[in-house]
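Now for chain A:
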Amino acid sequence: MPSLPVVLPLIAAAVLLAARPLARYRRVLDLVAAGTSAAVAVLLGILIFRTDHASTYWFAGFRPAHGIAVGIAFTVGPLNAGLACVGAILMTAAMVFSWRYFTGVGTYFHVLMLTFLAGLCGFCLTGDVFDLFVWFELMGVSAYALTAYRPEERGPIQGALNFAITNSVGAYLSLTGIALIYGRTGALNMAQIGAWVSRHPPSGLVVIAFVLVIAGLLVKSAIVPFHFWLADAHAVAPTPLCVLFSGVMVELGLYGIARMYWSVFGPGLGHRAAIGRVFLVLGVLTAVVGALYCFRERHVKRLLAFSTISHAGVFLAGFALLSPLGLAGAALYVAGHAFVKAALFLGAGIVLHRLRSVNETWLHGRGRKLPVTGALFTAAALGLADLPPFGTFLGKGWIDDAAGSPAVTIILLACTIVAAGSVLRVAGGVFYGLGDPPREDERMAAEANEETGETDSARQRTPLTMSVPLALLVAAGLATGIAAMVPRAGDALLSAAAQFQAQPQARPADVTVSSVVTGLVSAAGAVGVGLAGLYWRRIPVLRGRYEPGARGTGLADRFQSGVINDYITWVIAGLACLGGVLAAIIRLRGLAPGSRRPWHASDISCRRRSTTRRP
Partner candidate 1 sequence: MIEILQAVMLVMVAAGALAVTRARDRVRQVLLLSGYGLLLAILFFTFQAPDVTLSELTVGTVVLPMILLLAIFKVRRGERGREE
Partner candidate 2 sequence: MSPRQRLVLFTVAMAGLAACFAWAVAGLPGFGNYPGPYGPVILHDAVGQTHATGVVSAVNFEYRGFDTVGEEFILFAAAAGLSVVLRRLRDERESRPVDNSNRLPVPDSVRVPALIFTGPTVLIGWWLASHAQTNPSGGFQGGIMLASALILIYLAGEFIAFRRLSPVALLDAVEAVGAGGFAVIGLIALAMGLPYLDNFVPLGTIPGAVSSGGTIPLISFFVGLEVAAAFVAIIGEFGEQTLLVRRS
C-alpha cells in the first residue's frame, strides 16, 4: 500500500506516453492524469490516518536481519504522508486548472507532471538515503523539463538552465555526502545510519557528510545563499507548475533537511542548541532577503516567488527551533501556505490567461473586469499575511510560541508583513485600481511583456476549470486553520511532530490569544504596507526617494544576476561557511554529554513508537 502513491503515477505516465497518438481524445487523457493524482491524494490521506506511529514498509520483502537493512524501506508517518498528500492535492488542482489552459499540446505535459508527482511521493516517504537521491533526481528532471515547457518564449530556457545546473550541482554534492557516510557506516537505511551515528562520538566525517547531504536540499528549498535559481525558474515556468514549485517543492527540500537531521544525523551530532541557532540564523536571513526582494518586484510571478523564499525562511526557522511545537507549527504553516500560495499562482494564471500579462504596472486597474478572481486573490493574499482563521496564522503562532524570543517574533512578523503587503499591493492595484498608476519601468515592461503565450484559446471569460480550483484552494487554506484549531487535531499534529523528532511532547497545542493578535496585526500591517506601496507618491516622507517595484538598486541586481557562474559560486561559498561553522561548533565545544542514547536492534524497523500524550 505505501508503494502505490509512487507506482500509480509512474504507470499512468507510461500509459499516457504510449497513448500519445490518441491525442485527439485529450479529455480522456486529461481525466486519466487528473484522476490518478486525485487517487494518489486519497491514498495518502488514508495513510495519514492509518499510521498513528511511523510504520516501515520493506520493498521486495527484505526485512532487516540483525539490525542490518538489506532492502529499501519506506517509513511512513503522519507528517511525511501529510506533506505528500498536500503535494498530490496541489497536483490535482494544477491538472484541473491546466484543463483549458494549454491547448494543442501532446501528452508530454501530463507525463512529466505524473513523474514529478511520483518523485515527490517517493522523496517524502522513503527511509533510505540513496533512494531519497533517486526520487529527488526524478522530481528534478521532470521539473527542469516542465520549466522549459514553452521553448518559444525567450525566458524559459534561461530559467530552466539556471534551475537545472544549480540543482544538479546540489544533488551531486548530496550524493558525495551519501557516499561518505556509507563509506564509514556501511548503511543506506536512515534509521540504521542514525543508530550508528548515535553510538559513536561526532566526527568530522559525520559533520561534513551532513553538510554535503543537505547541500542539494538547501538548494531545492531556496535558503539564502542557495536561492538564486528559484526566482528565475518561477518567473518563466508555466503557472500550474509554479503552484507545485512554491507549494511543495521548496517545502520538500526543508522536509528533507528536517528528516536528515532528526532521523539520521541529529541524535549523534549533539550540540542541539548551537546547531539549531545556525539554522535559525539562516532561516531569518532568508526571510529578510526574500521579503526585501519581494517588495521591489513588479513581475507578479517573480514577486510571488520571492515571497515563497521569504516564507521558506520562516519554515526553516520553525524547524530550527528543534522542538515539537516549532516543527508542528512549521508543518501547519507549510500546509496553510501551500494552499494560499497555490491559489495566488492560479490567480496570476487566470490574469495571464485573460489579460495576457503579469506586469503589475501594465495591469494596473485592468483587472477590474475579473471581480471573482480579484476577490479570491485578495483573500489568498490576506491568508498569506496570517489573517485568522487561515492555517498560516496558527502555524506562525506556534513557531512564535516555540521560539519564545521577541526578537525572532518581530523580525519574522516584519518579513511576513512586507512580503504579504507586496502581494496585497498587487491585488489592490490590479483588481481594484487603487493608488496612483505607477510609472512605467521600461525594462520591467519589456520583460513582463515577454510573458504572453501560455494559452491560445478564447479569453472572453474565465472557464470554470480555472476558477473552481482557485476557490477550492482558498477554502482549503481556511479549512486547514479551522481544523487545526480543533484541540484534538492540533494535539495529533503536535504528537506527530514529537514522534518525528523522537522527543516527548511537552505541552498541548493551544490557540493562544497572542497568536490571534499577532495574526491580526500581521494582516493589518500587510494591508498598510500594500496601501503604502500604492499611494507611495502621496506620502511626504517616502516620496521622491524610491519607488516600490522599481528596480533601481544596482546592488540587489548584482546578487540576483541571472548568471549561472555566480549562482554556483554562492552555493560553494554557502556550503563552505556552513561546514566551517558546524565544524567549529563540534570541534570547539567538544562532545556534549548526554546527547547520545543507547542503541537497540529494534531501532531499525521502528525507531520511534513512544510519544507522551497529554494527561
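In the analysis below, a residue touches a chain if its C-beta (ideal position, glycine included) is under 8 Å from a C-beta of that chain, and two chains touch if they have at least 3 such contacts; residues count from 1.
Candidates were picked such that all candidates are chains of the complex that A comes from, given by their letters.
Remember, it's a predicted structure, so these values are computed and weren't measured experimentally.
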Original post:
With chain A shown on its own, which candidate in 1 or 2 touches it within the complex?
Top reply: 2
Subject >> Residue ranges of chain A in contact with candidate 2 within the complex >> reply: 3-4, 7, 10-11, 13-15, 17-18, 20-21, 57-62, 65, 68-72, 108-109, 111-112, 115, 118-119, 122, 130-131, 134-135, 137-138, 141-142, 144-146, 148-149, 151-152, 157, 180, 182-184, 186-188, 203-209, 211-212, 558, 561, 563, 565-566, 569, 572-573, 575-577, 579-580, 583
